[in-house]
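All protein chains but one are shown in place.
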Amino acid sequence: MPGSTYGNRFKITTWGESHGKAVGVVIDGCPAGLPLCEEDIQKFLDRRKPGQNKYATPRREDDQAEILSGIFQGQTTGTPISLLVWNKTARSQDYSKIASYYRPGHADYTFDEKYGFRDYRGGGRTSGRETIGRVAAGAIASKLLEQLGIRLCAYTKSIGNVSVDEKHMDFDEISKNPLYMPDHDAAVRAQVLLDGAMARKDSVGGIIECQITGLFPGIGEPVFDKLDACLARAMLSIGAVKGFEIGEGFRAAGMFGSENNDGFIVKNGEIAKRTNHSGGVLGGLSDGAPVIFRVAVKPTPSIAASQTTVNKNMEEIPIEITGRHDPVIVPRAVVVVEAMAALTVADLLLENMSARLDRILDFYSRNL
Amino acid sequence: MPGSTYGNRFKITTWGESHGKAVGVVIDGCPAGLPLCEEDIQKFLDRRKPGQNKYATPRREDDQAEILSGIFQGQTTGTPISLLVWNKTARSQDYSKIASYYRPGHADYTFDEKYGFRDYRGGGRTSGRETIGRVAAGAIASKLLEQLGIRLCAYTKSIGNVSVDEKHMDFDEISKNPLYMPDHDAAVRAQVLLDGAMARKDSVGGIIECQITGLFPGIGEPVFDKLDACLARAMLSIGAVKGFEIGEGFRAAGMFGSENNDGFIVKNGEIAKRTNHSGGVLGGLSDGAPVIFRVAVKPTPSIAASQTTVNKNMEEIPIEITGRHDPVIVPRAVVVVEAMAALTVADLLLENMSARLDRILDFYSRNL
Amino acid sequence: MPGSTYGNRFKITTWGESHGKAVGVVIDGCPAGLPLCEEDIQKFLDRRKPGQNKYATPRREDDQAEILSGIFQGQTTGTPISLLVWNKTARSQDYSKIASYYRPGHADYTFDEKYGFRDYRGGGRTSGRETIGRVAAGAIASKLLEQLGIRLCAYTKSIGNVSVDEKHMDFDEISKNPLYMPDHDAAVRAQVLLDGAMARKDSVGGIIECQITGLFPGIGEPVFDKLDACLARAMLSIGAVKGFEIGEGFRAAGMFGSENNDGFIVKNGEIAKRTNHSGGVLGGLSDGAPVIFRVAVKPTPSIAASQTTVNKNMEEIPIEITGRHDPVIVPRAVVVVEAMAALTVADLLLENMSARLDRILDFYSRNL
Partner (left out) sequence: MPGSTYGNRFKITTWGESHGKAVGVVIDGCPAGLPLCEEDIQKFLDRRKPGQNKYATPRREDDQAEILSGIFQGQTTGTPISLLVWNKTARSQDYSKIASYYRPGHADYTFDEKYGFRDYRGGGRTSGRETIGRVAAGAIASKLLEQLGIRLCAYTKSIGNVSVDEKHMDFDEISKNPLYMPDHDAAVRAQVLLDGAMARKDSVGGIIECQITGLFPGIGEPVFDKLDACLARAMLSIGAVKGFEIGEGFRAAGMFGSENNDGFIVKNGEIAKRTNHSGGVLGGLSDGAPVIFRVAVKPTPSIAASQTTVNKNMEEIPIEITGRHDPVIVPRAVVVVEAMAALTVADLLLENMSARLDRILDFYSRNL
């Protein structure tokens, strides 16, 4: 199982390097009959586009999605959807220098060890451009989930040591500031922090939170394909992500059982939970409450400040990584988190259809 | 893909319910020629055995592994290894009451929603006994990794708010205290905390840390099957685990790039890193430094203190979960974490063999 | 992907050697709510039992299925069903001699090449006893398909050069003769052929045909997981099977398009086909007509007549394989063919549920 495929039922395979001809994705398993056009995908891609403000690389990536297959008369046909984005603005000369040494915090060394050599141009396969395929596929998964009333919303929870104040969270604010934070004041303070880091040629990390609402109970597969286990893998598969937690997460480790348990109640004639410390998952299956999780994103490893590293001649050398790099990856990664979550939920939702004989009999008796 | 299978190359399928006849596992893909006997597995199983001290359930589970296939003349044959542990001490009467209501923090409700009904005896499939199969398989994976000089060591990092002091970590201490903490003083304080929680009929959570040493660079598959992504899924697949982080993890979110980057150096004529903030993984591939990760474990949801919940008649009722339950799951989960990590590394290590043509040619030229 | 797992949605993993402690299977993905007991499985196992007449090995294999997990209150729970059959009658001494040489037509040599050594007792993993797991799992798949009105019927089409006369096929006859042929006269002639072969210490092969009725259109996945492609793999995975054909099969290669095409017609207000040369599959999807396929079974390789072969010292030696061996495998393989077909159809049927958005929306709107 080489690693560029994700999902079993709603299955995607991404391909492409930063400075190859194009990057893209093949989605296999999208149900037939979903209305879909390039604009649906473009909306998601635009959220990860660089160059939109001073906290993102000034590179212009005019990324236009082009659908090559799987759509007929405006609807998905049930066959693979292939789509790509051409790498128009690649400037190889910017990256030629890095061929000779191993950048700290990057995969240059590990790729050389694994494969014997690497496409060093712009990070090659490990470039953030690889996420274009994920985001495009996630746009389709999101559209599918919308039909079932399931919505995802990811946002920046913290930048460096500046966190959103949970008491003042305002979801309408997310799209109004360049950091995608649901708290105007926090966003202002985070920008001050970022300005300082940029002045020092340094970078910062942060935390992204994602909420999934409208997800009904029972989604996820027991044991190894638990909903939270699949989400954890999906999130750690994003470059620069170093941690994942669901519900109370690491805080739960310091709590007592009497505090952390969510008692069941009856609400509007339906079973619900008094609290949601679990983050919407019990035993690996969705419990009907919103699914809430967070991911830790490390600071951008490419910094212009001086560092020391090793070159291919085994010499220790000082380096300064110039070129166009985001001082913080977090805002652009928000849509990647949302896309990977959508892909995960779509996959498990389709899987769940075969859980019960009564439902299978009903399904086939109605569809024959 | 129903969820009871883990791994692609070193592949396991667990089965069994707490109060069924037995629990077990089938391991397919273990290379031929590995010396293996039941004692190898028993050593691991004994580490998760309950009833060994007052912080673990006084249930006696005299769990003896029985190998049914895949071994001939003391060695693995390359064919599936099936092994099981009989459920000798199950006492169904203890659990009959819980059939009628949904325990907070457990999967009773979500299983009913997914499957229409559930085996409510002792948690059924969601019982901690499911991990017997994982631990047994992990024992085999560990033995395989040992042949290559790769060693895993998991231990308790914190219990409730009592953490191991990183400056006084002593690995020899781990097996000397009932909490598997590498710090005698912390273990003493944690026991005080636990005694208090037990007196209040409450439970506590904690954090488990795991180190993998001897792992050479390049293990893991880019993009979706990154080493850390696979570890994250493996860990969140363990019941009660709510979070995963590698290296600095969530701390990295608050760091600057200049702090978090690990500069490469030359050490004993080999490439190494000055620091190990990354936790031994770069771009999803092992980087040669020790792999270090932590998992957050929630407090045991079964507590004897009074709680409120809902029964199947949609009535809100008070409950007290009596019976034999661990006041803290963490110490018994330590070996489960280690087992799942071993399974993950073994799987990716075998996968890695086909990464490079030069090595494949060498492999086949030598073996024909 | 080591090879002992079959299916993606209705997924089985078989394990066990002829002379190990037991053979068995784990079934993961069987929907919850299917009534199931050991007797359901036993009925299928009894059809492959040896020693029932003189054309089958006089070995007594009193194979009793024992279910270890996955059933509660007489129904499947949606969790893995583990079941096994103990190897009671294994007599290792019968087989010790074959450790030293490579039996013609067997996998002794190829296993030694692949794994370095082999469990030579009774064929080890390559023994026909491995099919016990398949047949047991197939019994469960058949029961599931029955709920949807889908029925499978396999039978002997020919033994050596004696074929069933298609004009006199009588399905009631199948269970009345020891060869499972749907033609009394052919069965009598085949027994004469067999008696002659046995007298010469020789063996014969034959052809098994299988019909699947009640299968509605659209089952199968385009391109690589076509229904007929999956059936072909399933059949060739049975030891001794050397060929597979669907519908006209190899005869189609000699036909003209105008002969082979099945024109569509309207029958009872529904779309049907005038003929069924296709064998119930078009473009890899079931077309509503009965699925009909055949498999070629080679003659039993273990014969008492003298042969020459090579031993481990690279010496050419004459051998006579004594012991208890079927002079023809075909009749006992009939139920294996049926079981593998049931597993294949069940798997693709569950897969098919996520093909269309309208049906998915209907499914979830009714089940929330």
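So that you can tell them apart, the chains are marked A, B and C in the order they are listed, and the count of residues begins at 1 in each.
The definition used in the following text is that a residue touches a chain if its C-beta (ideal position, glycine included) is under 8 Å from a C-beta of that chain, and two chains touch if they have at least 3 such contacts.
As the structure is a computational prediction, the values presented were derived from the model and not from experiment.
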| item | value |
| --- | --- |
| Contact residue for the chain not shown (choose from C:K54, C:K88, C:K114 or C:R366) | C:K114 |
| Sole contact to the chain not displayed, among C:S18, C:T126 or C:S142 | C:T126 |
| Which of A:R118, A:K143, A:K242 or A:H277 contacts the chain that the document leaves out | A:R118 |
| Residue, one of C:N8, C:N177, C:Q191 or C:Q211, that touches the chain absent here | C:N8 |
| Residue numbers in subunit A that touch the chain omitted from display | 1-5, 8-9, 11, 13-17, 20-24, 26, 28-29, 32-33, 66-70, 72-73, 75, 77-82, 84, 114-119, 121, 124-125 |
| Subunit C residues that touch the omitted chain in the full complex | 1-6, 8-9, 14, 102, 104-107, 109-111, 113-116, 125-126, 130, 158, 160-161, 197, 200, 202-207, 216-218, 220-226, 228-237, 239, 242-266, 269, 271, 274, 278-279, 282-288, 296-303, 305, 307-310, 314-316, 351-352, 355-356, 358 |
| Residues belonging to subunit B that touch the chain removed from view | 1, 8-9, 29, 31-34, 76, 78-79, 144, 147-148, 216, 222, 350, 353-364, 366-368 |
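Going forward, only the chains that are shown with their structure count from here on.
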| item | value |
| --- | --- |
| Farthest-lying chain, centroid of Cα atoms versus that of subunit C | A |
| Inter-chain centre distance, subunit A versus subunit B - centres from mean C-alpha coordinates, in Å | 26 |
| Chain centre separation (subunit B, subunit C; CA means) in Å | 38 |
| Distance between chain centroids, defined by C-alpha means - subunit A, subunit C (Å) | 44 |
| Residue list for subunit C, restricted to those that touch at least two other chains | 1, 8-9, 29, 32-33, 78-79 |
